[in-house]
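As you look at this complex, bear in mind that one protein chain is not there, while each of the others sits in place.
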Amino acid sequence: MRLKTRVSAYTLAIAMISSSGAFAQKAEVLHWWTSAGESASVKVFADQYTKAGGTWVDNAIAGGANARAAGINRIVGGNPPAMMQFNTGKQFDELVSNDLVRDVESKAKAGKWREIMPKPIVDATVRDGKFYAVPINIHGQNWMFYNIKLFKDAGVEPPKTFPELIAAGEKLKATGVIPLALGGQPNWEHNLFRAVLVGNGGADLFRKVYGARDQKAAKSPEFKEATELFGKMRALVDPGSPGRNWNDAAALVITNKAAMHFNGDWAKGEFTAAGQAAGKEYGCTIVGKEPRLVIGGDVFVFPVTKDKDQLAAQDKLADVLLDPTTQLEFNKKKGSIPVRLDVDVSSMDVCAQKSAAVLKDPANQVEAMELLSTPNFSGAMQDAVTQFWNNPSMSADAFVEKVVSAMQSAS
Amino acid sequence: MAIVSIPTAVATSERPVKNRRINRTRLPAALALLPTALIVLVVYIGCMLWTVRLSFTSSTLLPKLDWVGFAQYSRLFMNDRFLVSAENILIFGVLFISGCLILGFMLAVFIDQNVRAEGVFRTIFLYPYAMSFVVTGVAWQWFLNPGLGLQKLVRDMGFENFTFDWLVNQQMAIYTIVIAGLWHGAGLTMAILLAGLRGVDSELWKAARIDGIPTWRVYLSIVLPLLRPMVVTATVLLATGVVKLYDLVVAMTLGGPGIATEVPAKFVMDHLFERNNIALGTAAATVMLITVVAILAPWIYAKYVRPQGRPA
Partner (left out) sequence: MSTAIPQGRRPRHLTIGRIGVYAFLITAALFFMLPLWIMLVTSLKPMDEIRLGNILALPVNLTFEAWTKAWSSACTGLECNGISVGFWNSVRILIPSVILSITAGAINGYALSLWRVRGANVIFGILLLGAFIPYQVFLYPLVRIFSTTGIYNSLLCIIIVHVIFGLPTMTLLFRNYYAGLPIELFKAARIDGGGFWTIFFRVMLPMSTPIIVVAAILQVTGIWNDFIFGLTFAGRENLPMTVQLNNIVHSTQGERAYNVDMAATMLAALVPLVVYFVSGRWFVRGIAAGAVKG
């Protein structure tokens, strides 16, 4: 069996070398962008790579966890793709520490990545002084999307802070609409909680809780205040929320049934698909004392390979991904904003322009949970948040206790 | 047993064969079983041991072979979610298996009444088994959603006070999983039991009719006991489904509201793949495995291992 395999691998290698003229720098890319909008955005990269003389071999697997598991299995199985997607943050830490992915420091130096990208994104991608991934976009996670017509009908201004939001919600409720459309799945409930925490508690508290796992921060009055505000928002949600997909929640806003919806900027895709435009049918705003934007996004990593052709393909891919026009076109379709802040975004939609403007001030750049905490701690927090949200009788103190125990026990 | 005339006659007794010549030439049989023995050894036992070993490590994204003793297990048993999962699987398991058996039996009996379009009915009851739950789960979720489905429908008909909000109610949500589970699994149970019914000797029916025993009594007191082997088979198949219950929950509630419908297999999967916590995931898998062994081992032993050769 062994021998046969070697022989076939050998012939395959010969075949690949002899055909490399025709299929120059064939690069298999593994990612989880599969919806129509996402597909259009990945096409931007693929087209640019083809223009640059490469061949993009697409391997899309829906569901981040599925895709990552498949990719990691292939990396440990010795048959890695040329390039693979991760979320910006700690998901690929162990691939770096086990020397399974290449560093792209030379590219980063040449392209001055440290100067053109926001510091949280740089920090999340650099390990031991070297870039180990190419960041490609910035997703803001704590946007509040609202139905402009419903706010106008109710004579209410879009809220600026969370206490205002709760007051506005009561008024909207009186007009017979659902004030807040929530996808009642644990991760969206958790996303809403983080929006409240960063908006009302501030960036430092957010970092202390998710990054440093500071138990004192979790027991602070600010944390409790945010928790209580979050708890009050239960009254703004319709009873059909639990289990609902976020797409169905966004649809409630689109069809004038609900007024507000918290989500990342990817949710624009659902509005776009329904033919609605930012600033026209729906608005987007950051709720909070300061306009702190929680940012994450996607990166591509390059699994280690000895194949010269693959190495060249990886180098070429890295160049293509960060080209300014490619960045602009990709992010327009993806709903995110370019990872390079030096790109002119005036041709993008209103929400994207708002994002870019807010991020000009480094004080507004807040690392997303994926950047601050391990997937395991994020998960433990999610379990705590979903229990609190779905159990109105649970006190804020009981929730704090759950958070503290998650801080202690999660690896 | 004699009155069961299944086409190929189980009626012949199954006494063990005491034939020396058979015993002497067992080599080809042993060779034929060799590949399976190897697979059992390498894949099944190997993977089980590997899983158990990993549960004593601190592995996160990639397995590593350090040793942390029972640390993961103490984490596991302090974890609300795992405890809720264990309770849920018990509720689901009991209701799902008994529900499928009762519903499956009733469907089989009614189909057995020489009805027209039997093939159509049977296919209707069986089709859910062929469908991926990722999307059929969405259909269930919509139907059970108070704002979209049954509750809205009945209220729109004028019954303003009608409430059916199990899906979004922490206490009741697990029962909606049972309902969807019944929908998915009852058809297969029906098929198996129907097959059993078809094997019942027609003489028995004649005799019962002459004696004037009511039909329902014949089914319950005479036919049902005859179906015991079928019931056991169906139960085994359903039980493997209970232990592996995952898709259904993910598609309908994602474990919510809160953690009200979490189940052990989802706990394992989330920790293995989503949360980069292989150690805790494998610890949970090990606990599941031990539980299954504890429940099944005596039965498997008595039924299959102890009686060497021809099984009873």
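We call the chains A and B, going by the order they appear; numbering starts again at 1 in every chain.
Here is the rule we go by: a contact is a pair of C-beta atoms (placed from the backbone, for glycine too) under 8 Å apart; a residue touches a chain by one contact, two chains touch by 3 or more.
Note that the structure is predicted; figures quoted are calculated from it, not measured.
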| query | Looking at A:251, A:286, A:372 or A:406, which residue reaches the missing chain? | reply | A:251
| On chain B, residues whose C-beta touches the chain left out of the figure | 6-10, 12, 14-15, 17, 19, 21-23, 25-26, 28-30, 32-33, 35-37, 39-40, 42-48, 50-51, 63, 103, 106-107, 110-119, 121-132, 134-136, 138-140, 142-143, 147-149, 153, 183, 187, 191-192, 194-200, 202, 204-206, 215, 228-233, 235-237, 239-240, 243-244, 246, 265, 268-269, 272-273, 278, 282, 285, 288-289, 292-293, 296-297, 300-301, 303-305, 307-311
| query | So that we can see where the missing chain sits, which residues of chain A does it touch? | reply | 1-2, 5-6, 9, 28, 31-40, 42-43, 46, 56-64, 66, 69-70, 73-74, 76-79, 245, 247, 251, 254-255, 257, 264, 266, 269-270, 272-274
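Just so we're on the same page, only the chains that are shown with their structure count from here on.
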| field | Separation of mean Cα positions, chain B and chain A [Å, integer] | value | 38
| said: Per the contact definition, I'd like the list of chain A residues that touch chain B in the complex. | reply: 65-66, 68-69, 72, 76, 91, 93-95, 98, 184-186, 238-245, 374-376, 378-379, 383, 386-387, 389-391, 405, 409, 411
| message | Give the list of chain B residues in touch with chain A in this complex. | response | 58, 60-62, 75, 78, 80-81, 138, 141, 145-148, 165, 167-168, 170, 173, 252-260, 270-277, 279-280
